[in-house]
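Partial complex: the chains shown occupy the same locations as in the complete assembly.
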Amino acid sequence: ACGNEGSGADDGKLSVVAGFYPLAFAAEQVGGDHVAVTDLTPPGEEAHELELKPDQMAEVVDADLVVHLDDFIPSLDKAVEEYASDNALDAAEGQDLLTFDGEIDSHDDHGGEEGHDDHGHEGEEGHDDHGEEEGHEAEEGHDHDHGSVDPHLWLDPTRYAKLGDAIADRLAEIDADNADDYRANAEAFGDDLAELDAKFTESVEGSERDDIVTSHAAFGYLADRYDLDQIAIAGLSPDQEPAPARMAEISDYIKEEGVTTVFFETVASPAVAETVARESGAETATLNPLESLTAEDLDAGDDYFSVMEANLAALEKALN
Amino acid sequence: MTITTMLDYEFIRYGLICAVVVGLCAPTVGTFIVQRRLALLGDGLGHVAITGVAVGLLTSTQPLWTTLIATVSAAVITELLRTYSKASGDVALALMFYGGIAGGVFLTSLASDKGVANLHSYLFGSLMTTTREDAVAIGVGGAAVVVLMVLLLPWLSSISIDETYARASGVPVMALNMLLLCTAAVVVSVSMRVVGLLLVSALLVIPVVTAAQIGRSFKSTFVLAMIAGALVGGGGVVVSALLFVPAGATIVLLGIALFVLVTVAAALARLVSKNRRGGPAKADAISLSSAD
Amino acid sequence: MPDKTPPVLDVDGLTVAYDRHPVLDGLDLTVRQGESVALTGSNGSGKSTLIKAVLGLTAAQSGAIRLFGTDRRRFKSHSRVGYVPQRSTLHGNIPVTVKETVAAGRLNRRLPGLPPRAADRRAVRDAIASVDLAELADRPMSDLSGGQQQRAYIARALAGEPELLIMDEPTVGVDAGTQELLARVVADRLDHGCTLLLVTHETGPLNGYLTRTVHLHGGEKAYDGPTIGLHGHDDEPACLHPGGEAEAPAATAHDVPGQLFEKGRDR
């Protein structure tokens, strides 16, 4: 990489570039005043669809640390590999990752899980036509470019805390002068997350039901941590057009098991969830997978913790 | 799910209605579109719709309106390009395609903090999530389009078949062209919200080219295309419900299968009749000469 | 006769240029009701251009065109004019029958959105019969031979029962039998007061009915007068024999003789 003048160097701060919101949030929490964090995914934008613009590429090249998640934003992966491999931290490193197989739900005679497929659309050029593609098809919205590994590890507070520690270690290496501050910040971040984890455990453990019906399988880590059964309608991606038979099957299941709520995600179109809800007489509610926050969320002062609290409230209502 | 229990589900009933109506209605517009070699118009309009939604979100206007405005103006520009530059229809379409995508990407990148990211949820429907209101709207709108196209059939076919002659003989070519392309734009913009862009743009074309393999006149092709569209639409929903596969893609693949089947059958029929030509040929010749 | 009937077509100082190449240069032409005019001239002399300008298919730089006394731009009675273009060709993906092709020539007598009346159907049928295509009426155009297609385009022009028939080399590729049939059709129309403007290089049965010849050369009229030498190479009568009866002074302005004259600068 050339020209490593470091954009943050002007004001003496380390420059940290993060792929999308949860990574940026963790970096801010851990880095505190010593770092300037750039979130490559603008508020409200689909992370997977990100096309890096020349100025963003320059930021990646010049950054002191790039926090990314392998297989999540293809163009960032490639940029890191080529131009920032020494300064990069893969958020998945050292984590106990879930694959979509089986772990998430048991209802998949036909393709269920897998989470997400990818989609990219408006983002990079290519997609688009592409975008089209799915576009053509599906209802859309959120999506994920991940292979058979589920990337949404920040939805499990304990795994998210490990990411905080990893970032602290790297920052300490780069900026030994402030190493203690980073470690302390990471610890505080971990404590907040432990508290959140306790709240989830408490309310979910005492609940009547343990089925969560979602429009797609973004909540595997949440389900894994709290022993829930995630039943994803479209199976994989929210972009994927659901098979009518799958929708009928889930409607039947909802009726049989007395599930009360069908969840959809903030950024995805609620159409599939609403249709299944209408068919089965259940209600709909939102769960936020937190891949990115909208400008309104940020203006309203929301952050990871407040959104997770809202998710918890929605879960409590649905499970009891 | 079996073929008998399938209709117990409301969403399948509505999906079936929409698929059959779009199957009937899209080819009526599509026949003229295909005749003028604009087979990819539907897809192109879909690309432009992306820019339309982006503009709507940026200006805080209801995206349906900006989409309609964007697609209708794209249709008008395509027509003007075709008429006034040396470009043929496919070139005009290509410019619309790439301009539409690039415009959408560009606008989103300029103002990504306004929730523009979520374009696609404004764009793409799915057959299986249609509601009662959707079904009613599609039914009424579809019927209106079919009636309009049938009434104007001779005029629209004349401008599609030989535009220069139509112009010379006083047919209001420009007005009819605009009417046709704008109808296509409205059909695509409205129904892609409900049934998905792939489905509506494919049904604009595939039934028509299938019908053209066996049709012997413009009118018979028009009618056969409607029948093929409705068959494929309805059949696709049933098959997809039975086989655990997505409805939109199934309908399209079924349409392509029908096209292949019909094309091969027609080719075989030609071959067979050629080989036993001694018989019918002679008969033909006789009937012709006696009629003389 | 010509001088007593009202003008059907009136072209006044018509100038048309493509890119930097002027094709017609201040052309004047008046055709009166009942006349039958042969429009001749070598390739590229502007015959088709004149016709296209009259029909509004090509924009003119200057000059006025009146059809039945009305300025072309305000002219609305399109059914009064029938047109056979030079070299029509098929395109498009969908089969179109002869009947459908010919019916397009009748549209200008129908109200948009209404079904054809009995008279419309009859006119289409008669037009098809008059070019001897009745047996092929329901066959797709793409199945027809070149000459058969050309005949369908002639029928299309006849279907509107026009008062002014403008034909650009209509008998190209049409066999002798049908040309004679067509000559009788044309004669019949002329008897009914119809006017005829016909571009031709060929000799044939039709030419016998063309009583006046307008010869274009260099963007101007080189000859305008009675047709000379009805049978034979009569497509260039005035120029090969620029006789004294030529009314157009332009004819004498050219001093290039015979062959060369025909391959002159206007190509």
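A, B and C label the chains in the order they appear, each numbered from 1.
Here, a residue touches a chain if its C-beta (ideal position, glycine included) is under 8 Å from a C-beta of that chain, and two chains touch if they have at least 3 such contacts.
Predicted model, so just to flag it, every value in this text is computed and none were measured.
Chain composition of the whole assembly in this file works out to A x1, B x2, C x2.
To be clear about the criterion, only the chains that are shown with their structure count from here on.
The greatest centre-to-centre distance from chain C, using averaged C-alpha positions, is reached by A.
The central chain here, found by comparing per-chain C-alpha centres with the mean of all protein C-alpha atoms, is B. Between chain B and chain C the centroid-to-centroid distance comes to 39 Å (mean Cα coordinates, whole Å).
Mean C-alpha positions place chain A and chain B at a centre distance of 38 Å. Inter-chain spacing, taken between the CA centroids of chain A and chain C, is 73 Å.
Shown for chain B are the residues in touch with two or more other chains, of which there are none. The part of chain B that touches chain C in the complex is made up of residues 31, 34-37, 39, 151-152, 154-155, 157-158, 160-162, 164-171, 208-209, 212, 215-219, 221, 288, 291. If you check the complex, the residues on chain B that touch chain A are 1, 6, 9-12, 15, 43, 46-47, 50, 101-102, 104-105, 108-109, 112-121, 123-129, 131, 196-199, 201, 237, 240-249.
Listing the residues of chain C that touch chain B in their complex gives 55-57, 76, 78-79, 81, 83, 85, 88, 91-97, 99-101, 103-105, 107-108, 110, 112-113, 116, 135, 138-140, 156, 160.
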